[in-house]
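Handing you a structure now.
The complex appears here minus one protein chain, its other protein chains still in place.
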Amino acid sequence: MDLGNLDSIKLFHPEIVLAGTIILLTILDLVVANKRLLAYVGLAGCLVALGATAELYGTEPTLLFHRMVALDNFALFFKVLTLAALVAAIWMSIGSGEVKQVHLGEYYIVLLTCGFGMFFMASGNNLLMAYLGLELVSLTSYILTGMLPHNRRSAEAALKYLIYGGVASGTMIYGMSWVFGMAGSLDYAAINAAMAEGGGNQTGLFIAFVFILAGFGYKMAFAPFHMWSPDVYQGAPTPFTGFLSVASNAAGVAILIRFFYPAVSTLGQEGSWTFQAFSAVQWTDLLVALSIVTMTWGNLSALNQTNVKRLLAYSGIAHAGYIMMGLVVLNNDGLTAMLFYAVVYLIMNLGAFLVVMVVANATGREDMDAYRGLAWRGAAFPAVCMAVFVFSLTGLPPLAGFIGKLLLFAAIIEGQFYVLAVAALLNTVISLYYYARIAKTMFLDDPGPDDGPVAATASAVPLLGALMVLTVVLGVYWGPLLDYSAGSLGFFMK
Amino acid sequence: MAAYLASLTNVGLEHYLVVAGILFALGIYIVLTRRNAISILLGVELILNSAGLNYVAFSHFSTGAVDGQIYTVFIIMLAASEAAIGLAIVLAIYQLFATIDVEATETLKD
Amino acid sequence: MDNPVQTDFLRWIVLFPLLGAAVNGLLGARIQERMGKRMVAVIACAPVTLSFLFSLWAYGRLLGLPAKERFLIDQFYTWIPMGSFSVDVAFWVDPLSAIMILVVSGIGGLIHFYSIGYMHDDRSMWRYFAYLNLFTFSMLLLVTGDNLLVMFVGWEGVGLCSWALIGFWYGDHTNTRAGNKAFIVNRIGDFGFVLGIFLLYWTLSGQGQGTLAFRDIAHNVGLLANAEIWGVAVVTVVTILLFIGATGKSAQIPLYVWLPDAMQGPTPVSALIHAATMVTAGVYMIARLNELFSAAPVTLGIIAAIGAATAFFAATIAVTQNDIKRVLAYSTISQLGYMFLAMGVAAYAAGVFHLLTHAFFKACLFLGSGSIIHAMQGEQDMRQMGGLRKVMPATFWTFTVGVLAIAGTPFLAGFFSKDAILWQAWATHNQVLWGVAVFVAGLTAFYMFRQFFMVFFGQCRADHHVQEHLHESPKIMTWPLWILAAGSVVIGYVGLPAFMGGSLIDGWLDPVIHAHHEHHSVAEELGVMSVSIAAAAAGVALAYFLYYVRTPSRDESPESKGVPYRVLYNKYYVDEVYQFLFVGGTLLLARVGAAFDRYIIDTIVDGSARLTTIISWINGLFDNYVVDMLVNAVANVTFAIGNNFRRVQTGNINSYLYVVVGAVVVALIVKLRYWS
Amino acid sequence: MTEHVLSYMVFIPLAGMLVVLCLPSGRHDLIRWVSAAATVPPLLLGIWLYANFDTTTTSMQFVERAAWIPAFNIEYYVGVDGLSVSMVLLTALLSFLCIFASWGIDKGVKGYFALFLLLDTGMTGVFVALDFVLFYVFWEVMLLPMYFLIGIWGGPRKEYAAIKFFLYTLLGSVLMLVAILALYFYSEPNTFDMTKLMDRSSLYSTEPLAMWPFNVWGWGFQHVVWMALFIGFAIKIPAFPFHTWLPDAHVEAPTAISVILAGILLKMGTYGILRINYPMLPEATADLAFWFLAALGAWNIVYGGLCAMAQTDMKKLVAYSSVSHMGYVMLGMAAFNSQGINGAVLQMFNHGCITAMLFLLVGVIYDRAHHREINGFGGLAGIMPVYAGFTALAFFASMGLPGLSGFVSEVLVLLGAWPKYHALTIIAALGIVITAGYMLWMMQRVYLGPPNEKYRDLPEINGREIFTLFPLGVIVVIVGVYPRVVLDLLQASLNNINQMVISHLS
Partner (left out) sequence: MDISIDVLIFYLVSLVVVGSACIVAFSRNIVHSAFSLLGTFGGVAGLYVFLGADFVAAVQVLIYVGGILVLILFAVMLTHRISDIDITNRTVGRIPGLVAVAVFLGILVYAIGRTDWVKVKEVAFEPTTAAIGNLFLGDYLLPFQIAAVVLLVALIGAITLSRKEIKE
C-alpha cells in the first residue's frame, strides 16, 4: 500500500524531527551567543529522532508520499545508523579544536542536513529521490569540507570534492535518464517490471548502469571512483571526516543495495537474488573485479602513508572493497554481512578518528610521528583504544571487525568465489602491515625528545570507552546484531 | 542511403539523444582537459544540461507525460545550487591561492 | 633359556652404584666440606662393594642351578609399553653376564679403592666418585639388561660417563676436547646401533615376534632367515649395524680414534673404563647376540678382518709412542682387535676369555702406570723415566707380571687366552688372519718390553727435583695392584687348551655360547702354540737389544728417525685426516646451512629488493629498506606497487577524472567486445 | 566446580588480567604476585584433571557446551582428550613458571603481566576448544599479546622480530580461516563442531578439482583444504621453509616469552595437524602427509641441527635446536603407527619441558652477563656449579640421552618411522650425532675450559631461578625413567586418530 502526502506525515516523524531541529538551529544561531548550546540542541534533536525511528519499528512497511520513499526495516536500519553517526559526530565536534574555528551555527545546520539527505538515500523509492538525497549529501559535504577558514587544505579539498562529485553525479543522472528512457519511469517497481519483460537492450542498460554505478560508487568511495576521498579526508575537519567515512559509506551501501536488489533483481528461493537485467552481462564479474581492485588499491596505497587521516582514508577505501564482497554473492547472507559490517565499521572507524582528533587537539599534528610512543606520553587509554580499533579494522578476533570479515568471507566462500576470497585474505595480511605500524608507533617506539605529553580531550574519553567496549563486546557476542542486520533486509516496493 | 537520409529527415528521439550525447561528451572533455576551476564547472553544467535534454526528450517521445520535465526542473535547480556553492569555493580558493588553476592548487597529494 | 628363575635382588646390583652416584652427585660438595673426603670415598666405595657381593650371590645362585638352566631374571617394571612394542626394565644374569658383573663390580671396586689414593688431593673428589659410580651403574646396566634397549641405555650411559671423566679436569680444553671426541665418535657408533635395533625389531615383528629381549631374539633368529632389505639379507645388515656400534664403543677401525685421546682422563679411569670394562662392551654385545651373528657369516668375516687389522694397526703405532699411557692405550686397541678376531671366527668363548684376562692384566698395567705417573708428578713421557725399579718395587713387580702376561709368556693369563684365539683362527682355516695375529703377538711383546725397559731400567732421566720426590705409592694404591697381578697369573687357568685338560670357561658359557669343537691333533695345537711363543720371544729379544742394551736418551725426537717411524709416530695421520674430512665437513655443512638461511634466501630477497628499489627509484619515492627475509621482500614489492598507486594520487583533479572516465570507457569496451 | 573445570582453567587468567589492570601501575610486586596467583588455579586444576582423566576412552572428557551464536550454530564447546590434556598440562605448568621467570621485568610491569595472562587464556583455550570458531578466536587471541610482548619488552631489533612474527602467523591463520569456512559449508548440516566434523570426514570429496593446478596434481577439495590448514600450522611449527621467523622472535623476545613461544606456541602447529588435519581430512592426510610430511620432518631435524651448529648466539642456537626437535614430531606423525604418533606427541611434551629449561638457563646467564655470545664465556662450570649442573641436565635431555625424557620420544619416533621410510629414518637418525655435536660444543665453549676472568664473580643461580628450573628437571627425569606417566594419557586417543587415517592409507 502506498500513502498520499497527508497520511504519510504520520509515519514521517524522524525526518520531521530532524528538519525541525535544522530550522530550530537556524533560528537559534541568530539569537544565542553561546554557540556550544547549538551542539547540545542538535544532539537532543538527533536523539529524539532516534527515538522516533525506534518507535516506527513494527509498523507494517509502506510507501510514503506517492511512492516517493519507502518505510521498511531496511530504511529504518540506515536511519538508525545515520543518526548514531550524527550523534557521535556532534559529540566529537564538541571536543574538537578544529571545529572551534568555524561558524558553529552553520556547521551544525549543514551537518544535520547532510544526515537528512542520507535518510532519503536510504529510503528513496525511485531514482529521483535517490538523486536528490545524494545531491543533498554531496552539497552539504562540500560545504563542510571547505568550512575551515583560512585553510588551504580545506578549501582545496572542497574544490576537488565538488568537481569530482559534480562530474560523478552528472554522469549518474545522465545514466538515470537512459534508464528512464528504457523503463519509462524512475520508480523502482516500474523499472523492475520493465526489466522483467526485458525492456531496453543490454548495451544501453549496461551503459546506464555503469554511469549510475559511478555516482553511487563515488559516494561509497570504491575504486575507481574513490580518488577524492584521501584529499577530502585530509582536508576536512576531523569530526566531519569521521562522520563522512562511516555515514557516507553506509549511505552509499544503502543506495547501492536498494537500487541493485529490489529495483533490478528479483528475490528467489531462500534469499538468493537474480538479476532481471543483464542476462548476457556477467554483472557479478564486474562487481568482483571492482571489489578486488578497490581493496587492493586501497591497501597498497595505505602502506606508505605518513598522515594518519590519509591512511585511514585509504583503509576506508579498502573496507569499501570488503563490503562490496557482500554484493557479489547475490543472496541475503551477503547483504546481511554488508549491513553488519557497516555497523561494525561505523563503530571502529569513528573510534579511530576520535583518537586522531584527540592527538590533533594536543599536538596539532596528524602525521605518524605525532603518535610516537603515545602510550608512554600520558595517553595510554587512547593508545590502547586505537590499538583495539586498528586491530579490529585488521580483522583480528575477538574484535568486532573479525566477525564482520568472518560473515563476509563466509558469504563469498559459500558462493564459491574463491579467487575473491584469496584476494581479500591477502589484502587482510597486507593491511595488517600498516595497521600494525600505527600500533607499533604508539607502543613500541619511544617518544622523541620534542614529543610532549598528550592529554585526552575530556569529552572524548567516554565516547572512546563506549566505542572500544562495543568493539570488544560485538567481537565476542554478536548474535543480536546479526539478527538485527538480517531482520533489516525487508524491502518494500509494490 | 535513402534510408539513412530518411532517418536524418524525420527528426525523432534519437536525434535529441545524440545532441545530448555530444553535449555530454564535450562536458567530459572539458573536465578532463581544463585546468581552470571555473571552466571545469562549465563542463559540469554541460553534462547536467545533456541529462536534462534527455529527460525532456524522453518525456516527449517515450512517456508523453510531464514527469521527465519535472526531473529536468529538479536538475536545473540542483545545477544552480551546485554552481552557487562551487563558485563560492572557487572564490575562497582564489583568496587563499591567488589562482584558480587546479594544477597550482595541489597541496593534497602523497 | 625358556624358564629363567625369577629373582628380585638383581636390580640391587645395578641400583647400589646409582644411589652412590645420586648421593655424591647431589650432595657431594656439601658432604665433602662438612665430613671430609673420607666420607665421600665411603659413600662411593660401599655401593660398589655391595653390588660385588650381590654379584657373588647371583653367581652362587647360578652355580646352584643345573648347568643347562643357569638363568636369573629380575622383572623390574615395564618401561615403554607401546602397542606391539613393549620394553621392560628387566635384569638378566646368565653365565656370560655373570662373568661381566663380577669383572665390572670386582675390578671396578678395586679401582674405586685405588682412586681414593690417586685422587686424594683433588678438590672435587666428590664429582669424580659420582661419575665413577654412575659409570659402574651404567656398565652393570649394560651387561645385565635383558633387552637391547635397556642395554642401549647403559651403552649411552657409559659413553656419557667416559665423556665426563675424560674431561674431568675441564679447566684445560685439551681434556674437554678429548671428551667431546670420545662422546661424538661413540654417538656415530650408536647411530648404527639404534638403526640395527629398529631393523631387527621390525623384521621380527613382521614375523609376529616383535621383541628386543635377548633370549627371544636368540629363539627367533631363524625367522630372519629369508628376510631381505635392499637386496641384502636382513640378518647381515642388522649385525653390521650393531657391529658399527661395537666399533665405536670398543675402539675398532674406523672409530678407534677417540681412545688414545681418552688417556687425558685420570689414570684409574683409563684403567677402569678404557681398558677393563667399557671398551669391552662391544665384544660383550656380540657374544650376547652370538646366535644372531653366527647366522650372518658375511658379518663375521668383516668382524674378523677388522679385528685383525685393528690389532695390527694399533700395535704398529704403539711401537713408537713415548707416552706411557698412550702405549697402553694402543695396546688396548690392539688387544680388543684380538677379541673381535675371536668373535669373527665365531670363537665367542675365546673372545670372552681374552676379555676376562685382559681386564686383569691391562687394569694392572694401567694402575701401575698410574702409580708411576703419580710418583713422577704427572710426567707421562717414558723418555723422562728410567730406573724406577729401585724406587718403587711394588709397582715394578706388579707391572712386570702385567707385562709378562700381555706379552704371552707361557702359563700366564694372556698366554692362554691369546693362544685360544690364535688356535681358533687356525682351526677355522683363517691362516692369513692367524699369521697377522701371530705377528701382532710379536709386536705386542716388543712394545710392551720397550716400555718395560724404558721405564724401569737404565738411568733415571727425570730432572732432579722430580727425582728427589720419587717414592712408592701409598698402600691403598699398591694392594689393588697386587690383587690384579695375582689375577693376571691365575685367571688364565680357567681356560686351558683342550690338550691340557680343556677349558672350564667354555663349559661355563656353554648354555649361552655353544662352542663347537672339531677335534684336532695335539701336535697341531702344540705347533701353533710354539709359533706364537717364538714370535713373542723374538719381540722381547728385539726390545732387549734396542732399549736395554742401548738405553734411550731423554731427548730423542721422532724427527731424527726415518719416514716410516714418523708415520707410525703420527698414527698414520689418521686424526688429521678425520679432522679434515669429517669435523671440517660437518662444520662446513653447518655453515652452509646457516648461510642458506641468511644468504641464499637473502639473495633472492636482495634481488627482488633491488628490483623494487629500481621501481621505486623510478617513482622517485621509495627509500630503500633493510631487507632480511622473504617476508621483507614481499613487503617491499608490495610497498613499491603501493607507491605506484600513490603516484596516481597526484592531487590533480583532472587526472582523477581521467581515471573515472577511463574506467567507464574500459568497462564499456570490455562489455561491447566480450559480453555481447 | 568439576563440570566447569576447563572453563576455569581458561578464564581464571583472564580474570587475573582484569584484576591486574585495575591495580595501580606503581605497585610492581603486588601486580607480580596477583598474576602469579592467577596462574596457580589452572595448575592445580590441571593436576586434578590429570588425576581424574580416564585413559581408557577415546571420547572427549570434561566437556562443556553452550549455544553461542545460534544463527551459525556456533557453540562454546570445550573438552579434552589425551592429545589435548597433555598440552593443557604443559601450558598450565609453563605459564605458572614463566610468571616467576619474568619477575625481573621492570618496564611497564602492569602491561606485561596483563598481556601475559591474556596470552595464557589464549593458549589454554586453543587446546581445549572443540568449536572451530572458538578455536580460531583463541588462536588469534594469542597473536596480539605475543606481538606486544615481543615488541615492547624485546631486544634491540624487537620491532622487526615482532612484526615478522605477526605477519607470518597472520598469513597462516587467514589461510586457516578459509579452510575452516570451507569445511563449515561442506558439512551437512553446516557446523563448526569439531567432533561432528571428524565424524563426517567422509563427506569431503577427493575428486580432483577442475581448477589449475589442482587438476594437474589431482588434488580434490580435501587436499586443498588440507594444504591451507597445513601451511597455517607449518608456520607455527615451524617447518622449513617457514621457520625463519623463529630465530628472530626468540633472539629478541624476553626470556619468559621465549619459553612460552618454544614451549607452547610451536606445539600448536603440530597439535592443530593432529587435531584437525588428521581426523577431519584423513584421505588427504593419507595422500599428502605420507612422505611429504616425513621428508619435511627429517629435513627439519638435520637442517635445524646444522644451522644450530653454526650459531654463536646461545638463544639462536637453542631456537634452531627447536626447529630440529620439532622435526621429530612431524616425522613421528607421518609414521602412521602407534609408536610414531605417540612418540610425536610425547616429543611435543618433552620438547616443551626441555626447551623451556634451555631458554630459562640462557636467560639466567643473560641476566648476569647481558650478552649471549657463546664464545664470550668459558669455564662457567667452575664459577656457577649448580647452574652448570642444571644446564648439563637440560643439554643431555635435549641430546636424547637415555634415562631422560628426550630419549624415549625420539626412539619411539624413529622406531615408528623406520618401517615406512628407511632412508628418511637414517637421515633423521643423523640428528643424534648432530645434536650431540652442537650441544657438546656449546657446553665446552661456555661452561668448560679455563674460566673467563671477566665473569670470575658472577653470582650463582638464585632461589627463584632454581624454583623455575627444578620442576622441569624433575619432569624430564621422571618421564625419562617412567614415560608411562605421559604415554598412558595419550595412547587411547592417539591410536584412535591414527586409525582414522591408516584406513585410507594406500
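Each chain carries a letter (A, B, C and D) given by its place in the written order, and its residues are counted from 1.
In the analysis below, a contact is a pair of C-beta atoms (placed from the backbone, for glycine too) under 8 Å apart; a residue touches a chain by one contact, two chains touch by 3 or more.
These numbers come from a predicted model, not from an experiment.
S.K.: Which of the visible chains would the unseen chain be in contact with across the whole complex?
M.R.: Result for the missing chain's touching partners among shown chains: A, B, C.
S.K.: With the missing chain put back, one of A:F78, A:W91, A:Y142 or A:Y233 would touch it. Which one?
M.R.: Answer from the full complex: A:Y142 touches the omitted chain.
S.K.: Which chain A residues would touch the chain omitted from the figure, given the whole complex?
M.R.: Residues in contact with the chain left out: 5, 8, 19, 22, 26, 64-69, 101, 103, 106, 109-110, 113, 116, 120, 128-129, 132-133, 135-136, 139-140, 142-143, 146-147, 149-150, 158, 178, 181-184, 194, 199-201, 203-204, 207.
S.K.: Touching residues of chain B against the unshown chain: what are they?
M.R.: Within chain B, the residues touching the omitted chain are 2, 5-6, 9-11, 13-19, 21-26, 28-30, 32-36, 38-39, 41-43, 45-46, 49, 52-53, 56-64, 66-67, 69-70, 72-74, 76-85, 87-92, 94-95, 100-101, 103.
S.K.: So that we can see where the missing chain sits, which residues of chain C does it touch?
M.R.: 654, 658, 661-662, 664-665, 668-669, 672
What we mean here is this: only the chains that are shown with their structure count from here on.
S.K.: Distance from the CA centroid of chain B to that of chain C, rounded to the nearest Å?
M.R.: 97
S.K.: Compute the distance, rounded to whole Å, between the mean C-alpha positions of chain B and chain D.
M.R.: 66
S.K.: Give the residues of chain B touching no fewer than two other chains, as numbers and ranges.
M.R.: Within chain B, the residues that touch at least two other chains are 28, 31, 40, 102, 106-110.
S.K.: List, in ascending order, every residue of chain C touching at least 2 other chains.
M.R.: Residues 635, 646, 649, 651, 653, 657 of chain C touch two or more partner chains.
S.K.: Which of the residues in chain D come into contact with chain C in the complex?
M.R.: 160, 164, 167-168, 241, 244-245, 247-248, 303, 306-311, 337-339, 342-343, 379, 381-382, 385, 396, 401-403, 407-408, 411-412, 414-415, 418-419, 422, 425-426, 429-430, 432-434, 436-438, 440-441, 444, 447-451, 482-484, 487, 491, 495
S.K.: Mind listing the chain C positions that touch chain D in their complex?
M.R.: Residues 29, 77-83, 85, 149, 152-153, 156-157, 160, 163, 167, 170-173, 176-177, 180, 183-184, 187-188, 190-191, 194-195, 197-199, 201-202, 229-230, 586-587, 589-595, 597, 601, 626, 628-631, 635.
S.K.: What residues on chain B touch chain A, complex-wise?
M.R.: Residues of chain B touching chain A: 13, 17, 24, 27-28, 31, 37, 40-41, 43-44, 47-48, 50-51, 54-55, 57-58, 62-63, 67-68, 71, 74-75, 78, 81-82, 85-86, 89-90, 92-93, 96-97, 102, 105-110.
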